[in-house]
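Supplied in structure tokens, the structure appears directly below.
Shown here: the complex without one of its protein chains, the others still in place.
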Amino acid sequence: MHLLVTILVPVLWILAVGAFVLLVRKLVLPSGPVRLEVNDRLMDATPGSSVLEALGTAGVLIPSGCGGKGTCGYCKVRFRSGDVPVLPTDSAWISGEELAQGYRLACQHRIFGDMAIEVPEKYLSIRRVQATLKAARMLTPDIRELVLHPDESLDFKAGQYVQVEIGDTEEQRAYSIACAEGSQDIILNVRLVPGGLGSTWLHSLPVGKSLFISGPYGDYELPGEHGTQLLLVAGGVGLAPISSLVRTVAATRNDMSVRVFLGFRTLEHAYYLDEFGSLSHPDLEMHVALDSEQREGFYHGFVHEMIKNVYEPPQKQPVSVFLCGPPPMIEAVMDVLSEMGISRSDMFYDKF
Amino acid sequence: MSRLRDAFLDGLWRENPVFWQVLGICSALAVTTRVENALYMGAAVTVVAMGSNMMVSLLRRFIPRDVRLMVEMVIIAGFVALFDLYLKAFSYPMSQQLGPYVGLIVTNCIILGRTEAFALKNGVMESVADGLGNGLGYSAVLVVIAVIREVGGSGTFLGHQVLPAGAQPMRVLVAAPGAFIIMSLLAWAFQYMKEGRRV
Partner (left out) sequence: MSELLGIILAGVLTHNILLTGFLGMCSFIAISRDLRASLGLGLAVTFVATFTAGLNALIYNYFLAPGAMVWLLGDSARSIDLSFVSLIVFIAVIAGFVQVVEMVIQRWFPLLHGVLGIFLPLITVNCAILGVSLFMVIKGLTPFRATVYGFASGAGWALAIILMAAMRRRLDTSAMPRAFAGVPVTLLLTGLLAAAFSAFAGMEF
């Protein structure tokens, strides 16, 4: 009798608590899936999940940098239905005008009934796929080239990037795609950041292992206008998106003229130079600056100094600039270029 | 074998929970007035960490994701209750000394953190090694703090008088402010070493 009571009472209490939680859950949440309308597509969502989670489950991957904590402001979407309350996390990232139009952070609002939202059309093509590490090599003492073979090909544009999921953690890291448009494989350049979680993991990943990537992300598009001059500037591992652009243009856009300006610390830290040299394109020029080493055939100094000395903007052609590298380099180059009369609205940059 | 050793060493030193991650310092402060208390508390945390890591690792394929936190808490609480009963039965005075702080092991973030971060993803043996490493790492820190506080604050070590009779012990070390200040100085030293390590 005593033993029975001793066992039963605590077990019953724990079960009672559990049952109560489930009961409240039933009262609070509608049973069965609710309908989420995204642009003009209808999808099912689990009640109680955040809009961001529901979109992810349905395969619509919108950018999110903080994992749903409301601290990055990337997952902005427009709510078409009802009046959604403005949370402090919303107003921290979204302007009053956009709030009035219904923009909110997808990670901060939960779904309790049918709902209609609008996301930028380009996010609908983003997918999460498993990819196998097919080959890898060290390009420089601290940059590893990873050749990933995704199970389904990602339809990316030159200059875009993918998010890589870091092993068992919930962390993700963004890496620019370094290969030409249309490639089945995805090539990434990963610089080892001492103590960095993502780069350390990616540097030690053995060939043959698989990982998850999502993408493609990024807004850049090659200018469609015939005969544009493309000015590409990269510092260090910022070369990755530039590499994709150079290879793509060499293969598909003979109408463009391409000027490439690259900056590295020493020749040992430079990579892809031979590959670029063997590309056939009627009007491709490449200039390389080394800031910590003097070498024949290379400019000694910083990229922005080299551009100032070497580059002359064309008189009649339109110019489109893509910069990728450390923020101080980008700022210095942008200053030099705007002094030459190139408008900042023609400059696209990717700082890291 | 080296994976077991790594799991163990990471907890003991390389990723020592108290200092590198500032977890579980509630009891690190509360029970360290005497070295003996710290030893018992350290033993309790080590046993519970090993046990709950083992159980969670064994059950990891059967725990539904939605309720895993509750399941983990109940498993941990079960081990803590067992240890509490053991103390009551075999060393009653110590059970009185530690009081509710034994029960509070349940909310010691180290244990929940390890089940969540390690045991849910790793095999049984690694998880036990991880629990042992983290438990011992935690105990080591407790003992260091307790030695400072007991010798400095009461002039004794494990209950034996060690300071010369004429020396006046610093009572403040035994009181709450002393605990915070000692912990602060140790954390300072560790952060200093950490910066050296990370550069």
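Residue numbering begins at 1 within each chain, and the chains themselves are lettered A and B in the order written.
In this section, a residue touches a chain if its C-beta (ideal position, glycine included) is under 8 Å from a C-beta of that chain, and two chains touch if they have at least 3 such contacts.
These figures come from a predicted structure and were not determined experimentally.
Residue B:Val74 is the one among B:Leu39, B:Val74, B:Met94 or B:Met125 that touches the chain not shown. What subunit B contributes to its contact with the hidden chain is residues 22-27, 29-30, 69-70, 73-74, 77-78, 80-81, 84-85, 88, 99-100, 103-104, 106-109, 112, 172, 175-181, 183-185, 187-188, 191-192, 194-195. Where subunit A meets the missing chain, the touching residues are 1-2, 5-6, 9-10, 13-14, 17-18, 20-21, 24-25, 28-29, 48, 69-70, 85, 87-89, 108-110, 112.
The definition used in the following text is that only the chains that are shown with their structure count from here on.
Averaged Cα coordinates give subunit A a centre that lies 41 Å from the centre of subunit B.
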